[in-house]
Each structure stands twice: as structure tokens, then as C-alpha cells.
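Below are the C-alpha cells for one structure; questions will follow.
Omission of a single protein chain aside, the complex is shown with its protein chains in their original locations.
Labels for the chains are A, B and C, by order of writing; each one numbers its residues from 1.
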Amino acid sequence: MIKAGIINVTGYAGMELARLLRFHPEVDLVGVTGRSSAGRQLDETFPHLDSMDLPIVAQDELEGVDVAFSALPHKASAEACVVALERGAKVVDISADFRLRDVAEYESWYNVQHPAPHFLEEAVYGLTETHRNDIIGSRLVANPGCYPTGALLGLAPLVKEKLIGPDVIVDSKSGVSGAGRALSLNVHFSEANENVSAYGLTGHRHLPEITQELQETDPDIEWSVTFTPHLIPMTRGILSTIYLKPRDNRIPISEDGQKRLRDVYRDFYADEPFVRVTDDPPQTKQTLGSNMTQVYPVIDLRAGRIVVITTLDNLVKGAAGQAIQNMNLMHGIPETEGLRGIALYP
Amino acid sequence: MIKAGIINVTGYAGMELARLLRFHPEVDLVGVTGRSSAGRQLDETFPHLDSMDLPIVAQDELEGVDVAFSALPHKASAEACVVALERGAKVVDISADFRLRDVAEYESWYNVQHPAPHFLEEAVYGLTETHRNDIIGSRLVANPGCYPTGALLGLAPLVKEKLIGPDVIVDSKSGVSGAGRALSLNVHFSEANENVSAYGLTGHRHLPEITQELQETDPDIEWSVTFTPHLIPMTRGILSTIYLKPRDNRIPISEDGQKRLRDVYRDFYADEPFVRVTDDPPQTKQTLGSNMTQVYPVIDLRAGRIVVITTLDNLVKGAAGQAIQNMNLMHGIPETEGLRGIALYP
Amino acid sequence: MIKAGIINVTGYAGMELARLLRFHPEVDLVGVTGRSSAGRQLDETFPHLDSMDLPIVAQDELEGVDVAFSALPHKASAEACVVALERGAKVVDISADFRLRDVAEYESWYNVQHPAPHFLEEAVYGLTETHRNDIIGSRLVANPGCYPTGALLGLAPLVKEKLIGPDVIVDSKSGVSGAGRALSLNVHFSEANENVSAYGLTGHRHLPEITQELQETDPDIEWSVTFTPHLIPMTRGILSTIYLKPRDNRIPISEDGQKRLRDVYRDFYADEPFVRVTDDPPQTKQTLGSNMTQVYPVIDLRAGRIVVITTLDNLVKGAAGQAIQNMNLMHGIPETEGLRGIALYP
Partner (left out) sequence: MIKAGIINVTGYAGMELARLLRFHPEVDLVGVTGRSSAGRQLDETFPHLDSMDLPIVAQDELEGVDVAFSALPHKASAEACVVALERGAKVVDISADFRLRDVAEYESWYNVQHPAPHFLEEAVYGLTETHRNDIIGSRLVANPGCYPTGALLGLAPLVKEKLIGPDVIVDSKSGVSGAGRALSLNVHFSEANENVSAYGLTGHRHLPEITQELQETDPDIEWSVTFTPHLIPMTRGILSTIYLKPRDNRIPISEDGQKRLRDVYRDFYADEPFVRVTDDPPQTKQTLGSNMTQVYPVIDLRAGRIVVITTLDNLVKGAAGQAIQNMNLMHGIPETEGLRGIALYP
């Protein structure tokens, strides 16, 4: 059994890790940390976790784990990851700290000095489907953001085959849990309910992560990405609508092109356990609580555009689930272990 | 492996049975039936069930199962259950057809002639926690309604010990999925959202079920139950608030009485895997997607009343989960098998 | 034109006052105060109020008004009301400070010393329908709480006629805006959405207000009230379900009694512009944004109980609307002025 620890179990990603690890057949969750809740029992703080008999400890008390998941905010997370690495654990970092390879880029987007830039080269970007081989051998995985996961899984097949031009628009609609458990007026129930709004219009922190991956996968062109996240009145789920144009007519705007497009996606994801290419426009509810991503590519024959729609649960494939998927790979166990749960519908 | 079939998989209870049985370690789901969807694949109809490679068949094609779950509407369900019984299967009926022992009572509440009254005596009322021994030996279990499950689990400890008087008020707040998948204006999104209303004020069909159980458990007094269900704008979950008075001061209205009250509940439910007696008022979200019921008893010291609050997921403990719990008992396998999933929070 | 001011316009009751007063034909809103927002324009803080060209000023700068509405938290509100009274304004206090006549009762429930107990005798409890005559001549009205408004309008006809016994249960379901604009985890979107819970089980501050009114209206008996508020996932609206028993069979448990019961309500509210006695169970959505209260009395013939259901919008009849209704009376203008808006449905 792999001994696992969760750093900062008291946020939504941390709680979700606890839920999923509880019945992981190869993992023993041996330690969880919290800040204000340290000293209390896990099930005292979260009654729904009452089958889990674990004290919440302070961060530096997490010892003897084979793998540590960090669900701390950025900067604090990198610091904790370094401690865990030095204690010999493998680490999956759910924060943004090791996602951007360029330290200046990181520091400009996050307005902090990077606490551990020397680990950036070693860290592997943990979008499992596109970085699987690197993840297998790594000891530090930077788990992708929830938005980039949905955007990049929608883009990957076309980018790899160099089928689209540089103009990429990602219009994402997210449930409110993506904003985390910290209180603020925009996620106050009475303000967020029966309401929709866009945010991050001058630049959301998940944008450079998307651009970096596109640029690395296909450096032939300079990618130009517009990313607009929206907050919608539900708890979980992200739907991303991606607008593209074929590169040099490599995908014809025709019924044939439509068939070709779907084949590209079906081929690319043929063996993926957690990506489903759908025949109909997907719904976020179809992935609620599961690690699945749904991808639906379609051609707008009138306007000559490709539209790709993806859905996922931001706390599972967008955070805790993908973190476990990566951990499975890092420890050489089957990738789907602990993650086979079906979506809660309705 | 137990071979199981679901009759009418296309309603919410049927879909939830499929979700839960998919990874039940002792069960092989071999057949599912539908009406308008017969002939299609299960995952074609419900994309979120795509790991389930099963055709939806017509009802009379369900053969060779060890246990059949019926999730049909009343009357049609009894008819299907009889066929399954005659084919040698054990049956858990999620409809109301075998819950009321008095056929006249049934026919008066449901306005139909009972299609199989001769099975009423044999049927066991499947509130697992209070009828466990009878369920173990039975071949026909009448799975309780979602409201009665929450109400009766809140009442059982006090009724068994004859600690309360005959006046029982159950005020229940239910998510909309309890109304099922059939279309009607009161569950149309734009009408049900941002709205609360009471219904069934002249008598909801779950009332006689509650009264029958109280009367059978303690026939010393004539129970007088007011039950008011309310529809609230969420998908899953029922919270029931139960108002009671002690019988002959058997629970003193005092801090000591409060302690006594909690002990009664803790003792009664000490070994129950799916009932949690909580220290704080419970929330429906803490049981979302899980088979757990939360129970919170408290004394209103000013007014001299006992208030008991229960929460559960109407589609799990209130339907599919309890059905599987009963099936486990009927087949002699551990009661929690297939049901250990933790609530999805938030 | 009456010159009006709103003290603490930045909470939900204050904002709602601004919305309603904007087009009140007899009122000129001349000043609004805020704390952290002081110095900004009203429409800069709240874009939806952009037709209102007013600066938000500090509290002590509110001068020259004929009537002041205070929407401050308790204690701070009483202090501000005294200042306004001393400056010659009439005052409607939306806080709880002048609702309870017994200063010791107030101090025990609110854990503060009352800042202006000498005004308690003068203050009139502003449940318009039952205190209209006192309100007309008063200069200080204590606007009722949102829950007591719904509870007392459901009880008033029966209490006045002494038709019910002392046992009163009020089970209320409230939208989240009743908790105000202050941030806390229980009204964080991801926690409150898809969730129901009871709170205040050991005594909600609106309980003594309900009891006081019952006791004053009918001192013959000692009233015993259990009040259980619940938080449900919607923004506005309260539905209260009230459970009662007839006193000495004064309302027979029969079809005749049912007719009698409805007549009592229809007679009592015959001339009320803001109370509608309904023929069907009412829905909160039918009062969304309007000053209307719906009342539906029914007899549970099986259990021998009276059940009364009321609905209202907690920010209108439960706060700002009733405050304006009272102001209209205090200034001798038609009671419905500024309040005729119809509910937003759906």
C-alpha cells in the first residue's frame, strides 16, 4: 500500500482528494494537514467524511508518506512541496506553482517570488493524456488548472496534428466551487445565484498555462489565445466552448471535414479511460463527481469554424481526480485505480 | 456473482440502481428494461453510464436473474414483480405496491385495484434498520418511500421505547428529483427554481406508510400523524423536521432529558452502518450521493417539545441505495457491499 | 414630497429600500449612508441603481430628512435611530432594536446592552395589518423581522378570535438573502447551493418577537411556540408552515370547520391590500419582489390539526416593503403608495 498525505485537506480540492482516496485499493491515507483546523479530527470538521478516522495535523507534522498531494494556495504550496520532496515523498502539486516553466512568467502572473525555481525544470505538467510518459518517471507533477484541463483536452488532437490556425478562443463556464472555499462577495450565495458574469478579462492566470502547452506542442506558429472564464450558478462543472479555424484548409469545411474531424478525436482518445468523445453536445452533469472529460468537436459549416465543447468536474478531473490519476502513474499502478466512479445523475 | 436486473432503468431510481450496481463486487448487472427506450443501448440513452455495455430490453425479456429491482410506477410494478417472482427471482420493489399491508388502504390511496394482493402478506417492509431480520429471509421486499425512510428513521428509537405521545408532525423538504423524470409544470425548471411550496396537504401517499409503521411498532396508542412535504429548488436530498412531545414525561424537558434523548438515539443506532447521529444540525449535502441517513434529536426547552431532524439522499437511501442494502441482506452478503461511497461535498 | 433617508443602504434591506423609494410618488430620497462605501456614488457601488444620482455619505451627515429608515445591524441601529429622532425625523427601524418591549428580554437574546431603552415604550411594533392604528400616530416604528411577519400574519386571525390552543409550531423555509450581505461559510455559494439545513434550534432571535405578539394579543393562555428556520437554496422568499390545534373545538375538524376556517381568514383580511388568502397552497415565487403575503389555511382532517401556510418576499414585506408601508401610514399617505409592483414570475 502506498502511504499518502494530503496537505491542506480543508479546501475543496483537499476534501475531494480525501473522498477519492478513501476507497483507493492501493492507497492508505495516513496523514492530512490543515491550518486553522489543525488539532481536530477530519470527521469533526467534515461530517460527511465520518468513515475516516484521522486527525488533522499541522503541515510540518506530515511525515512518512510515499506521496504528498498539496492543495495549498500558490507559493505556500511550493514551499510545502519542497519539504515533502526533501523528506523523500513523491509530490503532486495541485497549485499553480510548478506549471509554468518560465519563472519570470510565473512571477509576473502571480505577483510573488517563486520559492523553488530550481524544481521547475524537473516538474512535469500533469495533463495526463498528453504527458503520460513523463509523468510515469517523475517525482514532482504540477497538476493542471481546472480550466486548462478542459481547454487543452479539447485542443490537443488538433494541435498535435497541426490542423488549426493560431487563433484560439476558449469561452468557459464554471461552477462556483472552482473559486474555492475562501469567502468573497462574488461567491456569496445571494450574489452568485441567478447570475452569470465573466471575469479575468484582462488576463486570467490559467491563460499562460494554456498558451505554454500549445506553444510547446506546436512551436511552428505563434498561438494567440483569448480565454474568458464565466461564473455560473451551480456548484461543480466546467463547460468550455472553443472556437477555431482550420490551418490551410487541413480540415475541409464540409460534411467530409466533419467526419474527418471526429475521426481525429476518436483516434487520439481511442485508448483513454477518462476522455469520452460524444455524439451529442455534452452536459456538465454527465461528469458530476467523476473523472471523465467529455469532448465534442463540430464544424460550423456556415461560418467555416471548428467548435469544440468539453465538460468535466472541476474538482475531479480538474483537480483531485487528475492528481490521483497522475499518482497512479507515478507509482506504477493502473491509471484508473480509485477513479472508476460514475457521475451522479441527475 | 448474483445476477441482477433492473426493471425500468430509465427513471431516476433505475438510473441510480445502475450507477450503484456497476461496481458492486458481488453483483453482475445482466439485464435492464425500459419502455420507450427498449432496443437502445444503456449508454446511448444515458451517456454518463458509458462504461455499461448493456442493451435496454422490453420488460418481458428480462430473464435469468437472481434478483430483480422494479422501479416502475405503482400497479405496473406489482405486475412486473409477480412475473419476476414466478421466474424464480428475488424481488425488491421500489414502487409503493407492497408497502401497505391493508389492500383496501392501498386501493383507497392509489385509486387502482391491487394487481397482486396475495403477495401482500409475504412482502416485507424494507426499512432495513427496523426490519432487518425479516428482510434476510424474504424473497419480496417493499422498499420504503423516500419520505417515510427519513421520517421513520427519525422516529424509530422513540417509538420503540414508547417515549413519545401520539402527536407526530413531519415537515419534509425535498429536492425535485423525488418527483421523478415525468414532465409536469410544477417541476419545470422555470417554475420550480427560486421557489418553495407545500403539496399533498389533503393527504400525501407516503402518509399511510408512516402511520402503518408507527401503529405496528407501538399499537398501545392511536398515532396521529400530520405529514407536509415541500418542494425546494435543489435536485437531491430530503430534510425532515419532526415535532414530538414526550409521553408521560418519559423524556424530561431539561438538559438531562436532552442527554437522555441523545443516548436513546446513539444506543439504537450504535451498530448501524448507514445512520449517523450527529452533534450538529445536519445538512442534506452531507449525504449527497451516499446511502447515509443523518439523525439529529434535540429538545426545545422553552416549548417542551422534541425536534428530530433527518437528512438523506432521496435517490440513494430513499430509493436505490436502500434497495441494494436490502438485496445484500436477502442474499446473505455484507450489508454495506456496494454502498460505501462517500457523499459528494460540496 | 417627503424627504427620506436610508441609513446603511449597502445591505440588502437598504438596497431594496432604494429600489422601492426610487419611484415612490410622494417620496424624495435625499440621502443614503454607508460605512465602507461612504464617499462613493450609489450607482458606482450598485450599477443596477444607476438612475439614482446620490452620493453615499457617512452616517452623521444624514440631515434634513422627514423620515429615516435604518437598515443597520442591531445596537448600531438604535444609536442611529436616536440621532435621527433627535434631529426631528420619523424613524422606521428595520433592525430588532425596538421590537421587544422588555429590555431584559432584548438584552438576553442579543447579548448587548440596549442603547436606548427609554424609546421602547414609544416604539410601535410595525406589523402593519395588526398595529395599523398605532403606527399612524407614531414617530418610531420597529419593523418586524422577516420570519415573524410570515408567522404572525398566518396566526393573527385565529389568535384574535381565540380559536387556537397554545401549542404553535412554525416551520419556516427561507431564501439565503435573509442572512444578509455579510460573508460566512454557511451562505457561501458552494455550501448553500443544493443544500438544506435547519438552524437556530436552541432559539432563534425571531422567536421572542412571535411569542410577544401572541401573548399581547391573547393573554388568556400561555403560548408555547416552537420556531424552526431552515435555509434553502434560493435567494428570496420565505414559506412558513404553521401547525396548530383548535382551542376547545372552536373550529370543528370537519368540512364545515374547513369552511369556517377559511371564512375567518377571508373576513380578517378582507380589506388588506397586501394579504391574499389563497385557494391553493401558495408558492414563494408568486410574491417575488412584491409586498404581498399569501396565506393558506387548511385542516388536516385525519390528524385534527390546522395547518397554515404563508409566503412572502423576505426583503419586501419582510423588510423594505413593510417599512415603506409603515412610513406611508406615519405620513398620512395611501398605504399602497410605491408598493403596487407585481411579483416577478417566473
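In this section, a residue touches a chain if its C-beta (ideal position, glycine included) is under 8 Å from a C-beta of that chain, and two chains touch if they have at least 3 such contacts.
Predicted, not measured: the structure shown is a model, and the values here were computed from it.
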**Complete:** Out of A:Q113, A:N133, A:S184 or A:S197, only one touches the absent chain, namely A:S197
**Contact with the hidden chain (one of B:N133, B:S184 or B:T202)** = B:S184
**Request:** From the listed residues A:L214, A:I309, A:A323 or A:L339, report the one that touches the chain absent from this view.
**Result:** A:I309
**Fill in**
Across the whole complex, the chain not displayed is touched by subunit B residues 12, 175-177, 179, 181, 183-185, 187-190, 192-194, 233-235
**Fill in**
It is residues of subunit C that touch the chain not shown, namely 12, 15, 19, 22-23, 46-51, 177, 194, 235-236, 276, 278, 280, 282, 285-290, 292, 294, 340-346
**Prompt:** For subunit A, which residues touch the unseen chain?
**Reply:** 167, 169, 171, 173, 175, 190-191, 193-199, 201-203, 207, 224-226, 228, 230, 232-237, 239, 241, 243, 281-285, 288, 298, 300-305, 307, 309, 311, 346
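Criterion: only the chains that are shown with their structure count from here on.
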**Prompt:** Which chains does subunit A share as contact partners with subunit B?
**Reply:** C
**Request:** State which chain is most central when centres are taken as means of Cα atoms.
**Result:** B
**Request:** Name the chain whose C-alpha centroid is most distant from the C-alpha centroid of subunit C.
**Result:** A
**Item:** Whole-Å separation of chain centres (CA-atom averages), subunit B against subunit C
**Value:** 38
**Prompt:** Measuring from the mean C-alpha position of subunit A to the mean C-alpha position of subunit C, what distance in angstrom results?
**Reply:** 46
**Item:** Interface hub residues of subunit B, defined as touching at least two other chains
**Value:** 194, 235-236, 282, 285, 288, 346
